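Quick notes on the structure that follows.
All protein chains but one are shown in place.
First chain written, first letter: the chains are A and B, and each begins at residue 1.
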Amino acid sequence: MSMREKNWFPILYMFITTLLLSAVVIAFGTITRQRVKDNERIAFERAVLEALPIDLSGRTSPSEIHITYRENITEPTKSTAGALGYRKNDSLIAYALPIDGPGFWAPIRGVIGIAADKQTITGISFYDQNETPGLGGEIVKSEFRDQFVGKRLADEGTSLEIRMVSVELDESSVHAITGATQTSTRLNKFLDKRLSAWRDAMKEIE
Amino acid sequence: MRSQPKMQNIVLDGLWGNNPIFRQILGICSALAVTNLVLNTMVMGIAVIFTTALSSLTVSALRRWTPRVIRMMIETLIIAFYVILFDQALKAYWPDMSRNLGPYVGLIITNCIIMGRAEAFANANPPGLSFIDGFFSGAGYACVLLVVSIVRELLGMGSILGIPMPFFSSALWDRWIIMVMPPGAFFTLAVICWIFRSVQAAKETQVPGGKK
Partner (left out) sequence: MTLSSHMIHLMVILFASIFTDNILLARFLGMCSFLAVSRQVKTAVGLGLAVVFVMTCTVALDWLAYRYILQPYQIEYFRFILFIVIIAAFVQFIEMVIERYSPVLYQNLGIFLPLITVNCAILGASLFMVIREYTLLEGIFFGLGSGIGWMLAIVAMAGIREKLTHARIPKGLQGPGITLIIAGLMALAFIGFTGVLSGG
């Protein structure tokens, strides 16, 4: 074991160990990379379906989500101003508009569904957020999201408003989450910006 | 060389007598945060057991060749290796859980227990025993966290593993929301530690000159 006493031995040892372990990690990372990407894609597709008036009960596995998505959803075209389309028998039932913007801690990404009348909200869902658990994180809960269903985009000004809990609601507003003012304000800001831009773009297309 | 430790003692020490959390309050940082839900805690516990057992095994298998000067570096490397594998596997095969646990799986690397077992046990014992030692140290740690999470989820949400429990999910029980918030974790762990230490103290006075 005289080799062990040489002063280059620790360096060689470190080098070989690092090389071996890294090789395994890289191999595993490469094998799973496509899967990780697929997962992200499925999360998006699930959010799209959840924002639309589609009954997903019992069909929530990744492959079922993917099939449902492929059968019903069409990619954005010029006539939808960036929104995905939900079609049945070639007639358009609703639009799904991807939304994203800065949250309190990290970017929030989601989808909002709008019926064919371009006014009635069919639902909202989020597939990526890192807001404070129990506060801003509550945006993913159905208590918050269900409020959006059936609301109408205002024709002028703020398209959709997230109001303080103390303020009364009308047909184009929902209540914020108590204690999560920062998340609610920011969400309100980019949601309205995206919706107003879409509303105006759709008017122009008509 | 000192005599080899008995298998039975290793198991008991890891789980109870020398439980890393009770004895030394070690390594709670990486896992206390996820104890508000039982399911998250179980996955985190498995991650810790996986890492402790396999890194002890590897450190022990390499112990005759590892040069003394870089021992700590090699140990860190091995621990990080297993943590990365677990994290990546979670990301690929259970993305929702991966998102729930956030950075805490990665933080297992800095969990003092794993390094502690590698230094204190795996360096001087054969691979098989080291694996057992690592496994049960990890298991002892995971058990405590599991108890914490069961208390927190039950009192805070009225459920265990998301399944509503009788009485606790009924209108009779006013949910202690504070339990699923950060302070709840501190209080629960403090009370559990209190119970453990009192039981231990009572035992030690009963058998004078018994176990350390």
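Here is the rule we go by: a contact is a pair of C-beta atoms (placed from the backbone, for glycine too) under 8 Å apart; a residue touches a chain by one contact, two chains touch by 3 or more.
Since the structure is predicted, the reported quantities are computational estimates derived from the model, not experimental observations.
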Of A:V25, A:I73, A:L92 or A:V140, the one touching the omitted chain in the full complex: A:V25
Residue touching the undisplayed chain, where the options are A:Q119, A:T132, A:T158 or A:S196: A:T132
Touch residues of chain A, complete complex, unshown partner: 22, 25-26, 29, 33, 104-107, 130-132, 135-136, 177, 179-184
Those residues of chain B which, in the complete complex, touch the missing chain: 25-30, 32-33, 76-77, 80-81, 83-84, 87-88, 102-103, 106-107, 109-112, 178, 181-187, 189-190, 193-198, 201
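Please note the rule applied: only the chains that are shown with their structure count from here on.
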Interface residues, chain B side, partner chain A - complex: 36, 62, 65-67, 69-70, 73-74, 77-78, 81, 84-85, 88-89, 91-93, 95, 102, 180-181
Residue ranges of chain A touching chain B (in the complex, touch as defined): 4, 9-10, 13-14, 17-18, 21, 24-25, 28-29, 32, 35-36, 39-40, 43, 130, 133-134
